[in-house]
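Comments concern the structure below.
With one protein chain removed, the remaining protein chains of the complex are shown where they sit.
Think of it as A and B in the order they're written, each chain with its own count starting at 1.
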Amino acid sequence: MDLMIESLPRLLNATKLTIELTLLSLFFGIFVGVFFAILRTGKNKFFYYIAYYYSYIFRGTPLLVQIFIIYFGLGQVEWIRESFLWIVLKEPYSCAILAFTLNTGAYSSEIFRSAFETINKGVLEAAKGLGLNKVHTFFKIKLPIAIRQSLPAYGNEMILMLKGTSLASTVTLLDLTGVAKYIISTTFRPVEVFIVAGGIYLIMTFIIHNFIKYLEKRFSYPQ
Amino acid sequence: MSMFKKTILIIFASLLLTANVLAEKVKIGTEGAYPPWNAKDESGKLIGFEIELANWLCIYMEHDCTIVEQDWDGMIPALLMRKFDAIMAGMSITAERQKTITFSQGYADEVAQLAVMKGSDLEGMDTPSGINLSLGGSDVKSALETLTGVLAGKSVCVQTATIHQNFLDSGDVGKINVRTYKTQDEVNLDLAAGRCDAALAAAVSFTDYAEKSGKPVVLVGPTFSGGAFGSGVGVGIRQAGDDAIGQRDAQLLKDFNKAIDTARANGKISELAIKWFGFDASM
Partner (left out) sequence: MGLLAYGDTGWGDELFYATLMTIAVAAAALFIGFFLAAIFASFKLSKIKVLNLIGSFYTTVFRGVPELLVIYLFFFGGSGAVMYVAKIFGYDGYIEINAFITGAVSIGVISGAYSTEVFRGAIQSIDKGQFEASEVLGFKKKIYYYKIIIPQMLRLALPNINNVWQITLKDTSLISVTGLVEIMRMSYIAAGSTRDPLFFYSFAAVLYLFLTFLSMQLFNKLEKHYSKGY
């Protein structure tokens, strides 16, 4: 019991890193996701396939493999170490965010793609009829509807990303899971640490869940 | 027995089908990733100073030993869970570890040192060639001050759950960006890749890496011993207990101590140390 209280401050301190990693990755991931979703729903075959394979690869391989390739794999390549890419790839922090962003970008692109595709054709025809050009249609009509459609699935993705950040601990970053593991391996009391660290994750999950519910209410329009 | 208990028992019986019940043999756990103490050759066979020493000690003790591989960060839990009965993995005897397990007398020692890549601005540090943290004194203090100044804000890479990590975390050298890795190999790789300003580990493991990889790794600063660095490397054994296994562990501890005494007296440890370390690291 006292281990749980004792370890709490250290775990809470590490939670800051977890939150940072999650928010930054989700933020960048949205842009990546929207970008590839547009490519997927566009008419250009070449871009369609680029988006298709990007999504296939990043959803079909474990996040652990992705982060290892970026951090350990690319880190051993001579010419990368001498190029400007090294600015990002040198630090585990940016490597982790890169890996997480690419990963969530792939899942997000699927969510947004399906949201774009299921927009009622009637709405789009109405927009055309009203003389709105492509850009206008996209930002004023498609995007808001797509956002509303995606909320439940995207909420799920946010929780998956939160869990995904735990893999940062495999590349030297001391996030909540990393510190939890350290405490477990020095005190040999896995259950107590699991309860506290797991509890913190569950609280964050709960917050995300309720945030999405709130957004769903706010963005809903009378049917 | 109630129906419920029967069902549970059947489930456990099936789990047991894939389990081994410990017999009279002695299993020794090692990492296999910490040359020259313990490592693996190309074919995956365990080799190293401790492998040979373990085999010799076992023959002397007349025990049937098997050497088992275990990841470093799960080493003590695995011992406690009785995956094996003794640890010989370059594990230093420290007060912290002695809270959970017990150690035989030390059989060999190593000093720790910082390593950098050639050309680093950390080369040419003005410190004594070696400091012993247990002895304390003014030159230890001034050496630590020099180090604190030189390492401030730098990133130093270590293997996780080691005495080296404990030292860096202790605050003796101020606030450093400590990076922890699962294996010493990963530390070496990131040091060579330029991701760490410096790394801290046993001096011999850096010289071994420099030799095998050809990378320009240079040892800098003083050699460390004592204090957080513990008092030599010994055999880790579970603490004695009242039950059957606890008594067995107590006996195993006595056996190992006797065997180490003999190995030291007849020069076996020195011989193996010179073979694997290049110098007499025995204690």
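Following the convention adopted for this analysis, contacts are C-beta pairs under 8 Å (C-beta built on N, C-alpha and C of every residue); 3 or more make two chains touch, one makes a residue touch a chain.
On a predicted model such as this, the values are computed, not experimentally measured, just so you know.
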- Taking the full complex into account, find the residue in A:30, A:74 or A:146 that is in contact with the omitted chain. A:74
- Which of A:65, A:85 or A:123 sits in contact with the chain that's absent? A:65
- Residue-wise, where is chain B in contact with the chain that is not depicted? 5, 8-9, 12, 15-16, 18-22, 33, 40, 42-43, 69-71, 74, 77, 81-83, 183, 185, 189, 213, 243, 245
- Touching the missing chain, which residues of chain A? 56-57, 60-66, 68-69, 72-77, 159, 162-167, 169, 177, 180-181, 184-185, 188, 190-191, 194, 197-198, 201-202, 205
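Methods note: only the chains that are shown with their structure count from here on.
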- Message: I'd like to verify one number: the distance from the centre of chain A to the centre of chain B, where each centre is the average of its C-alpha atoms, in whole angstrom.
- Response: 38
- Query: Considering the complex alone, what residue numbers of chain A touch chain B?
  - Reply: 72, 75-76, 81, 90-92, 170, 172, 174, 181-182, 185-186, 188
- Message: Quick check: in the complex, which residue numbers of chain B touch chain A?
- Response: 73-74, 76-77, 80, 96, 100, 157, 160-161, 179-182, 186, 189-190, 193-195
